[in-house]
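Got a structure here, written out as structure tokens. Questions coming.
Of the protein chains in this complex, all but one are displayed in their positions.
Presenting chain A:
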């Protein structure tokens, strides 16, 4: 170690950068995860809000269950999660939950079947997943 030179140190740092890039590439699955999550969240809101009851609720909840189960299996099969994944994922889920409640509760009470409420609401509920996927892809 006493003969460790600047070029050795620079090479080690470059190697660390290279490995970090490999990990980032291996963690890109989370882009797909978030985009699917966002799109599915929008479909659920549209189903619950615009389809006649109780079919809309049943279709929306059933579809959501299938999507969440599929995403859970998909994520469990991945080989690496990037640094900060846990915190980021929790934030995305919390943001989705808050927006979902903010769209669903008033919509169910005051705007059942009103396209002008549910379509923008679906877009809003999709945002955490879509923005998260966009930011993840840019990393």
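One rule holds for everything that comes next: a contact is a pair of C-beta atoms (placed from the backbone, for glycine too) under 8 Å apart; a residue touches a chain by one contact, two chains touch by 3 or more; residues count from 1.
Following the convention adopted for this analysis, contacts and distances are computed from a predicted model.
Tell me the UniProt protein name of the chain this structure doesn't show, selecting from "Transketolase", "Extracellular solute-binding protein", "Transcriptional regulator" or "Cytochrome c oxidase subunit 1".
"Transcriptional regulator"
For chain A, which residues lie in contact with the unshown chain of the complex?
1-2, 4-6, 8-10, 12-13, 15-16, 19-20, 22-24, 26-27, 76-77, 79-86
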